[in-house]
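Removed: one protein chain of the complex. Kept in place: all other protein chains.
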Amino acid sequence: MSALANLLQGLGSGGPDHKYSGNKPPVNQRDGAAGSSARRLTSVCLLMVAAALLALFGADLQVYSVDPWQELSRIGLGLVQPSWDDLPSLLQALAHTIAFALLAVALAAPLGLLLAMVFHWLPVRLLCAAVRSVHELFWGLIFMQLYGLSATTGLLAILVPFTGMFAKVFAEIFEQQQPEPVQTLPPAAGALKRYIYTLIPQSWPALISYSRYRFECALRSSAILGFIGLPTLGFHLETAFKQGHYSEAGALLWVFLLLIASIRWWLRPQLLPLYLLAAIWLLPETIGFSDGGSLWRFISVDILPTALRQGDGGELLDWLQMMFSEQVWPGLVQTLLLTQIAVVLSGVVVLVCYPFASRALAGPVMRWPGRFLLLVLRSTPEMVMAYVLLLLCGPSGLPVVLALGLHNGGLIAFLVANASDAEHKSPLARPDDPKGIKRYAYVETPRRFPAMLAFLFYRWEVILRESAIMGILGVVTLGFYIDSAFEEIRYDRAFLLIAVTALLNILVDTLSRRLRRFAHADSRLAKQSRNTSINCH
Amino acid sequence: MSILRRLQQLPLIAALLLSGLAQADTFVFTAIPDEDESRLQQRFGKVADYLSEQLGVEVRYIPVKSYAAAITAFRNDQVQLAWFGGLSGVQARGLVPGSEALAQGFEDQSFKTYFIANTSAGVEPADTLTDALKGKTFTFGSKGSTSGRLMPEFYLREQFDAAPEKIFSRVGFSGDHSRTIAQVQSGAYQIGAVNYSVWDSELQQGKVDQSKVQVIWTTPTYPDYQWSIRGDVDARYGAGFKEKVRAALLEMNDPALLESFPRQSFVPASNDDYAPIEATAKAIGLLDE
Partner (left out) sequence: MSDKLASSEVLFQLTNQSLSYGNHRVLDDISLTIRRGEKVALLGPSGAGKSTLLNLLHQQQSQCSALQPQGGGLVDLLSVYQNIFIGGLDRVGTLAALWNLLRPLAAQRSAISELAQVLGLEDKLWQSVDRLSGGQRQRVAIGRALFRQQSVYLGDEPVSSLDPLQAQALLTHVLNQHETAVISLHNRQLALDNFDRIVVLQEGRLCCDCPPSALSAGQLDSYYQQDSSPVAEQSAPANEGWVIRTS
């Protein structure tokens, strides 16, 4: 870890000689910053790494001596020899997975676009921040109370948080557009015309590219929703893992991997209407309905603490105090600590993995194994990865941190490798650029670093949400208590805990934006990929 | 299923957000067996066919993942009949006034929990829970399970007069009885609490390596799984429907159907049979007073 810190510190700045930098005359003060952009990035990185190192002391990362080899060899065998016996139900789960994801994104993207146009209104910003700060799984658990195990629950669980994310990212994409086209419009032209004639066409490629990326995320979310009972791939995956039927689990994982890997071949704009119709047809038959009564009951009774309903202030205080000291505080601390370590670990994974998938560093042929590795890392649901790691290192935060680090690191490494490949034949590349490790250290990594950091900061809040839900596996994060509350049919507790999780998310999101701005990671990312979009939420 | 029926889903988005969508009078039930949760739809589809034949109405099965989901479905009238664990049955009937326990498995009259230990933990089988357990790592089954959570926690509190987190160095929830056995066997946890019938059947199937994991204590017996039905079924499916369901369950004697649960037969049960479970749940704070 500290080696990484040094590497980061070394990136570009060099200046170990304080006397030298001290004598330096005031440098180019374009934005009042120190002369080296690297220095700001470095200080932000150091801060993150230092926080992660501190977190190592507080986090629950105990390693247990376990004897997992029998189980692991069965898992390995299952992956190598997947079983296709139950093909019909596998295909049905696959169809449901795609249908939920497709419909949810098809609805969330336009809704998000509309909200992005009014994103300057504080209430809209707050609403979006609130809905996206709750993980899809928790939305699923909430909607399940209202609509049961149904198509409605599945759709809404993805649709609601995704709309918030689309709104935020689309608004950011608009912000990053060149201002000139807007400036040349007649000032009297209204906001809608401004969007339709300049900002939307200008950012169209970015909007489309982000929506595609989001669809991949939706597939993952849709699959994961099976873990709480919706009829997607996760339903069978969870059962197969729980029961130790690893060859069935293997088949499911392979199918999901192929699905993710093949998106770019089958997701064609002209086929979309057809797909959407098919998706509606493929939705599970059970349509959730609410007679309004259960919705009202949920809002007015279920989620309110008994003491509050009875207007007993003293008891309410007792309840809050009990919740805070026994669940909220310990869960919050573990969630934050594990998140911090996972974010830094993701960074390390990116730095280690991306060269193996980049054309410039691994070569046109050898990058394929690297690409495959990244595909596996980003396609395997974090929960499944954590689950297997739980067998390896015993029950603690360690499997969670490792799973989150590998998954998110793999995802960002994939994006970083893509950015590197996009530059492969551009004017920036020189025929006499160094090769191998020297190229990695002197050319590729410094060029990718700001974007990588921006991706990591974007991903920070996602990692936070994911460490929270990892509690479902039994690690004592906020999700552990939320899951318990749902299991114990104590929705008042669940609601309080989810609200705390959401607040924490909003805080981290704000902090991440501040740090990103401070490091200028944003503007560079925008500069580098104005037309390829920021694909990382 | 016909395409026509599928097409009816087209106005889905609008319909599902609105209220008052009339439900066809299909009788729906759910069940989570205590072991082998795979291929639920196929296995319980057969039970649905049997019930449909006996009751003369269309019967459907909905698979769920957790007791909580089953309870929610029961409460929201998405299912009218459910195969609950002892605790989840008490919780569900508490939320749906008028609902009652109809029948329980033959084995469920005197159910018990095994405490199991990895042999390397150095805890020997005994007649009581011993102090040797203190400071070890421990896993329950699912959080809402009677045999994997409620009863073991009750006896732990009774013996040590302390919360499980105070007795053990780490307390986990494996989520499932089979996982509990696997995790104690692998050493991920040193001690675990497991449903006795799951243990026995895994032992029989040769999935348990007795050189690595053994039973160290058995709880006293308690009532567990039962069929619970909503109180409003008679009004909806005709007078005497509830009793027809009870009869159909008690008369279920085809081993192919019974092995899905797995139980040798069903016997009558009532809400009162589960009073001890309710008291226990209140005693350890899983149910509010």
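Note that the chains are named A and B in the order they appear, and that numbering of residues resets to 1 at the start of each chain.
One rule holds for everything that comes next: a contact is a pair of C-beta atoms (placed from the backbone, for glycine too) under 8 Å apart; a residue touches a chain by one contact, two chains touch by 3 or more.
Since the model is a prediction, treat every value here as computed from it, not as a measurement.
Enquirer: Tell me the shown chains the invisible chain touches, ordered by label.
Expert: Looking at the complete complex, the unshown chain comes into contact with A.
Enquirer: Which one touches the absent chain: A:Ala191, A:Ile263, A:Leu428 or A:Leu511?
Expert: Residue touching the absent chain, from the options given: A:Leu428.
Enquirer: Just name the one of A:Val182, A:Val333, A:Ala441 or A:Ala499 that touches the chain not displayed here.
Expert: Residue touching the chain left out of view: A:Ala441.
Enquirer: Touching the missing chain, which residues of chain A?
Expert: Against the missing chain, chain A presents residues 6-7, 9-16, 20-21, 24-25, 27-28, 30, 35-38, 41, 427-434, 436-438, 441-443, 446-447, 449-450, 524.
Just so we're on the same page, only the chains that are shown with their structure count from here on.
Enquirer: Roughly how many whole angstrom separate the Cα centroids of chain A and chain B?
Expert: 34
Enquirer: Where on chain B does chain A make contact in their complex?
Expert: 1, 3, 5-7, 9-10, 12-13, 15-21, 23, 36-39, 41-42, 62-69, 71-73, 76, 78, 91, 95, 137, 139, 142-144, 170, 172-176, 178-179, 182-183, 186-189, 207, 212, 286, 288
Enquirer: Considering only the defined contacts, which chain A positions touch chain B in the complex?
Expert: That would be residues 62, 64-68, 70-71, 86, 89, 107, 144-152, 155, 227-229, 231, 235-236, 238-240, 242-245, 248, 280-281, 283, 285-292, 294, 306, 390-391, 394-396, 473-474, 483-484, 486-490 of chain A.
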